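The structure is given below, and queries will be raised subsequently.
Every protein chain except one is present and positioned as in the full complex.
Which chain is which? They are A and B, in the order written, and residues in each are numbered from 1.
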Amino acid sequence: MDTIDLKPIIEALIFVSESPVKAEQIAEALDVEKPVVVPLLRQLCSDYASDSRGIVLEETAGGFQFRTRPEYAEWVRRLSRNKPFRFSRAALETLAIIAYRQPIIRAEIEYLRGVDSGGVLKTLLDKHLVRILGKKDVPGRPMIYGTSRDFLELFGLKDLSGLPTLKEFNELALEAPPAGDESP
Amino acid sequence: MDTIDLKPIIEALIFVSESPVKAEQIAEALDVEKPVVVPLLRQLCSDYASDSRGIVLEETAGGFQFRTRPEYAEWVRRLSRNKPFRFSRAALETLAIIAYRQPIIRAEIEYLRGVDSGGVLKTLLDKHLVRILGKKDVPGRPMIYGTSRDFLELFGLKDLSGLPTLKEFNELALEAPPAGDESP
Partner (left out) sequence: MPYDIKIDNFEGPLDLLLHLIRKNEMDICDIPIAEITGQYLATIDAMQSLNLDIAGEFLLMAATLVHIKSRLLLPQSEDDLIEAEEEDPRAELVRRLLEYQKYKEAASKLDSRPLLCRDVFARKFPSPELAALEEDEFQSVGLYDLVEALRGLIRNVPEACYHDVTFEQMSVTDRINQILSQLAGKENLPFGDLFTPSPSRHEIVVSFLAMLELVKLRMVRLLQNARLGTIWLFPAVAEEHMAGLDFDEDVLGYD
């Protein structure tokens, strides 16, 4: 194999690696000697060193890794801040309980989840996915929660009767999964 | 701000994201209008299109994502010691039917395949390749299925219009299956 072809392969290998890749690892994967790989790594580093690039190839912790250019840290943070709301497991669990068991009070949610759910409830209220339906006529007058119109919109539901039931899922799950399926 | 400086920042933003980034998200993070971002994204795509690169910038699932060049799959697997996964034929068939005929209910899938498909459906739901769109307004209120964003991402499709055209084997007018089909 011509060494000229190896550079893009090395680029691909470093790109997909979760942690910094050592020159030795690359050499082993490509089945060549380390001295073949090292000058190509240097070349890649300088290819990426140009100011017009947003990514740099850094030698760190004994290996090579792509990182965003440090000057752009603020932009990167802004992108992640603007990301659409993503659910934590806790939020999803709480939302599921409220959706299926509404009207429901906080104490009931916490019995079911086994953990304090005040914080998650507040987040869901802030995101307008859950709303307060009223106060329960029991000592302490706890607030009663239910899902909102935004909740229906988020899940593309016309009304709450569109929620799948556990029974329907159990019917699907009764079938054995198909053999030989190894998708990710 | 000079637009010339934006390209490397966009490169960094796409690089840092785990899932495909939409032009809108980038524009928002950069505090510019989308029409400013789009030509720069095109430029970046063609920068990476060169044969001498190991990574390509692809438009998939409505956003942009860096991916390794397909020719290098074998090398990447050698480095990560991953076995290539394989879809079962049942899973592929079911996915294809859902992709082309969505919104679709289980009975229609089973009519088209000629076999029970509960298990495959469950697997596809578990892998987030298929999602529930709601319930159909017919007796029994069966669940309606469609493909997900992950499906587009996995198959490298920009959107559903990017699906390969179905080959018609015969001009025979095909009648809808008895379950009451409303697919496009």
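As a working rule, contacts are C-beta pairs under 8 Å (C-beta built on N, C-alpha and C of every residue); 3 or more make two chains touch, one makes a residue touch a chain.
The shown structure was predicted, so the numbers you read here are calculated from the model rather than taken from an experiment.
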Candidate in contact with the missing chain, chosen from A:22, A:67 or A:106: A:67
On subunit B, where is the contact patch with the chain that was removed from view? 15-18, 58, 65-70, 73, 76, 84-85, 87, 89-90, 92-93, 95-97, 99-100, 111-116, 125, 128, 131-132, 134, 148-150, 153-157, 163-164, 166-170, 172, 174-175
Touching the absent chain: which residues on subunit A qualify? 12, 15-16, 18, 65, 67-68, 73, 76-77, 80, 86-93, 95-97, 99-101, 108, 111-115, 154-157, 163-164, 166-167, 169-170, 173-174, 184
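FYI, only the chains that are shown with their structure count from here on.
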Per the contact definition, I'd like the list of subunit A residues that touch subunit B in the complex. 7-13, 15-17, 21, 25-26, 29-30, 51-55, 66, 68-69, 72, 75-76, 78-79, 82-83, 156-158, 161-162, 164, 168-169, 171-184
Touching residues (chain side subunit B, partner subunit A) in the complex: 7-13, 15-17, 21, 25-26, 28-30, 51-55, 66, 68-69, 72, 75-76, 78-80, 85-88, 90-91, 116, 118-123, 125, 127, 129, 132-135, 141, 143, 154
